[in-house]
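The structure is given below, and queries will be raised subsequently.
One chain of protein is taken out of this complex; the other chains stay put.
Just so it is clear, A and B label the chains in written order, and each chain counts residues from 1 on its own.
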Amino acid sequence: MRVICVSCPMGCAVEVETQDGVPVRVSGHGCPRGEDYAREEVLEPKRVLTTSVRVVEGVLPLASVRTTGPIPRRIIAQAMAVIRALEVPAPVEAGQVVIGDLLGTGSALIATRAVARRGRA
Amino acid sequence: MTRHRVDVLVVGGGAAGMAAAASAAREGAKTVLVEEGSCLGGVLDQCIHPGFGLHRYREELTGPEFAHRMLGELRGVEVWTESSVLEVKPDRPLAKTVGAAGWVEVEAKALVWAAGARERPLGALRIPGTRPAGIYVAGLAQRMVNIHGLLPGRRALVLGSGDIGLIMARRLHLEGMDVVAVAEIRPHPGGLLRNVVQCLEDFGIPLLLSHTAVEIHGQGRLSGVTLAQVDGAGAVRPETARLVEVDTLIVSVGLIPEVEPVSSASGDLSMGGISTSSRLQNRTPWLFAAGNCLAPFDLVDTVAALGERAGAAAARFARGELRPAPTVSLRRGDGVAVLVPAAVVPGEPAILYLRAARPMDEARVSVGTDGVGRTVRGVRPAEMIEVRLSAEETEAVARLQEATVEVIPLR
Partner (left out) sequence: MIGAGVVGALVAREISRYEGEVFLLEREPDVGWGVTKANSAIVHAGFHEELGTLSGRLCVEGNALFSSVCRELEVPFERIGGYVLALSEDDRATLHGLHAQGTELGVPGLRLLGREETRSCLPHVNPAVEGSLWAPSVGITEPWALAVAGAENAVANGAVLRLAEEVHGLIAKGGRVCAVKTCRATYEVDAVVNAGGLQADAIAALAGLRSPGLVPRRGEYLLLVDVPSALRSSVLFPVPTPQSKGILVVPTVDGGLLLGPTATDLRPEERSSTQTTARGLAQVVEGAQRLIPDLPLGKAVKAFAGLRPEPADGGFWVGRTEVRGFYQAAGMRSPGLTAAPAIARWLAGQIVADLGLVPRPTFNPLRSAIRRAAELAPEEWDALIARDPRYGRMVCRCNRVTEGEIVEAIRRGACTLDGVKFRTRAGFGRCQGGTCTDRILSLLAREQGARPEAITLHGPGSPVVAGSVR
């Protein structure tokens, strides 16, 4: 399987030979990070998920959020469903933890921006 | 109507402007940063995806997080938001500005233009058909989704595979839209490979290379787009035309530097943006520039670095410490699609940023004919090549009237 490593801008094309779905030989990487990335891409691709949560009584309707680390690609749709159902009251602080452990991945979901509370008219 | 005297006026509160203002203030200049929107950050706040800060902060941050860091570095700068610079005349650094506090004339000693770039509208492509609702440039769609929380439509086609288009393909898909494809007129993707993987391949969104839109359909709202393939010379092959039924067209077909208010001062606009030397100084000596208003960059880290250098240079100029120096013009030669800056100062180190016209496995970047150059591997148009020239190398280039920069494939 051919994997383009995205750990750095070099974008090395890494070849991963697998046996029964398990990586047995990795070549073409330019550095150790590339080898790790390629193995993981084959076994269990992971991605950082970024999206938004609804904010209640905020100056903006949404706050952008991210997972603190990459989560398995196969549960992204499920994660989106969880996040879509959330509501966070304003004010939201940048870095605020929205979900401590997202779907048991060990990654938290944090706000990446602040959203102030809407002033009283 | 008030008059304000400053050392350095920075126009534009995005990454380049924030970096320039922070840097000018650190050099001791009395600095004002003018931003048209209601808050600083430029496009960073709407770029909620990661990919920022790998170089500058050695961390992979999202756009808003990068903006947050830069905001923290902004010390000793007077910030005017909801203020627009209407005009900068060519004879002196006097900026006519208007904002919620009224009309202000800012008399500066140096001015850093960091107003970024706008997106090319679909209308510029002269694609025949109707003009219905549902056609949005990618950045506008991004703001609609990420800032306003609005879904542009139900079923989308993305035209153009630049990074913004790829990012929006993923974003709209994650928010429940049916993204049917990304169409790209060139035979290779316009954006970073990592985005092709993580925005399209991850979600099974087809990338249609060598495809372009040839007709727009729909009366009130978009109903479809006819796509067709193009041949090696870029000519449309009409027999390949097929209708793609979508109610949303996301247009990502290029960035154009925003320079109109300062164009009479800056003179010739190479690359469509403001021409500068390697000092980021324009031929009009009090005018400096950084960021996407020079040419579209790929990494915000680079934009911030340029802003920093421009701000510092502007501050030194304001102090009278930037001595005029002769420059050698750089010309775009074979294989170079984008080249910044437009000139180097012989005897001073310079950093060149260029985009290759075509993908190449290995290539030689040459500057002038005196052997100054670099070998680079994995050349892709989506990724800017950075070439750092030493003082000796720019000195070598000085012997030429004009130095042509080329990117020639080695294999």
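Convention: contacts are C-beta pairs under 8 Å (C-beta built on N, C-alpha and C of every residue); 3 or more make two chains touch, one makes a residue touch a chain.
The structure presented is a predicted model; accordingly, all values stated were derived computationally and were not measured.
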Completion exercise
Contact with the hidden chain, among B:151, B:209 or B:337, goes to B:151
Problem - Per the touch definition above, residue among B:260, B:321, B:334 or B:362 touching the missing chain - result: B:260
Completion exercise
Given B:47, B:79, B:106 or B:137, the correct residue touching the omitted chain is B:137
Problem - Missing-partner contacts on chain A, residue numbers - result: 52-54, 61-62, 84
Exercise for the section: Mind listing the chain B residues that contact the chain we can't see here? Expected result: 1, 36, 82, 84, 86, 96, 98-103, 118-119, 121-124, 126-133, 136-137, 139-140, 143-145, 147-154, 175, 214, 216, 219-221, 247, 256, 260
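Assume only the chains that are shown with their structure count from here on.
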Completion exercise
Rounded to the nearest Å, the gap separating the Cα centres of chain A and chain B is 26
Practice task
Could you please specify the touching residues of chain A with respect to chain B in the complex?
Solution key: 4, 6, 8-12, 45, 47-48, 50-52, 54, 60-62, 64-66, 73, 76, 80, 94, 112-113
Handout entry: chain B - residues contacting chain A, complex
Key = 45, 48-50, 54, 60, 62, 64-65, 67-68, 145-149, 174-175, 192-194, 197-198, 202, 377-378, 380, 383
